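Every protein chain of the complex appears in place save one, which is left out.
We just call them A and B in the order they show up, numbering each chain from 1.
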Amino acid sequence: MSALLTVFDLLLTLTLLGLALVTVTSREPRRAVILFIAFGLLLALVWARLRAPDLALAEAAIGAGLSGALMLAAARRASGRKTSPAEESDTEDAP
Amino acid sequence: MTGQVLYAQLLYGGSGILLVLLGLWSFLVHGPLLRKLIAINLMGAGVFHILVAIGYRGIDTPPDPVPHALVLTGIVVAVSATALALAFGKRLDQDDD
């Protein structure tokens, strides 16, 4: 029981950190936002594991859902402007 | 406090610290507004994660409600700040055109 829980903890943490890493390193706005929503949902799952169901509900609804909707609208505008060639200041991406 | 609880607290708290660092790095290095916003939100998520880990008391003990209440207010403040920042960004774009 305890060993199983330990494996589950490690798995959750690794997935969370990996998701965060691909979120901040993805260049395309829409992709980054969708990964951020997935990160928020996974975070809600982790908080449910840590016995914080109130926070899991709030994070899933507000942190992932509403921020995601707000940022998706902004990403749509950003990628719409990308078609004009004036906007190319974000090419330095390699860590 | 048993070793199992301490292990979980250190694991989740440590990942929260890593999330803060990842968000801080991305905020400093990357240019566009949307990426900076995502980075700040990630930093906030890391801070919330640390607080939740501090409040954790084991799988069958009731957790500490005080950090949970702090995180709940923090989530709502974070989303309102994000909305305000996006409105600022939109206005700046309009003025550029």
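Following the convention adopted for this analysis, a contact is a pair of C-beta atoms (placed from the backbone, for glycine too) under 8 Å apart; a residue touches a chain by one contact, two chains touch by 3 or more.
FYI, contacts and distances are computed from a predicted model.
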Name under which UniProt lists the unshown chain, selected from "Anti-sigma regulatory factor", "GntR family transcriptional regulator", "Branched-chain amino acid ABC transporter permease" or "Domain related to MnhB subunit of Na+/H+ antiporter": "Domain related to MnhB subunit of Na+/H+ antiporter"
Contact list for the unshown chain, restricted to visible chains: A, B
Among A:L12, A:L43 or A:L70, residue touching the chain not depicted: A:L70
Residues of chain A in contact with the chain not shown: 53-54, 56-58, 61-62, 65-66, 69-70, 73, 92
Positions on chain B where the hidden chain makes contact: 6, 9-10, 13-14, 17-18, 20-21, 24-25, 28-29, 50, 54-55, 57, 62, 64-66, 68-70, 72-73, 75-77, 79-81, 83-84, 86-88, 90-91, 94
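We adopt the following convention: only the chains that are shown with their structure count from here on.
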Cα-centroid distance, chain A relative to chain B, in whole angstrom: 11
Chain B to chain A touching residues, read off their complex: 4, 7-8, 11-12, 15, 18-19, 22-23, 25-26, 29-32, 34-35, 37-39, 41-42, 45, 48-49, 52-53, 55-57, 59, 62-63, 68, 71-72, 75-76, 78-79, 82-83, 86, 89-90, 93
Chain B partner contacts - residues on chain A that touch it in the complex: 2, 5-6, 9-10, 13, 16-17, 20-21, 23-25, 29, 32-33, 36, 39-40, 43, 46-47, 50-52, 54-55, 58-59, 62-63, 66-67, 70-71, 73-75, 77-78, 81, 89-90, 92-93, 95
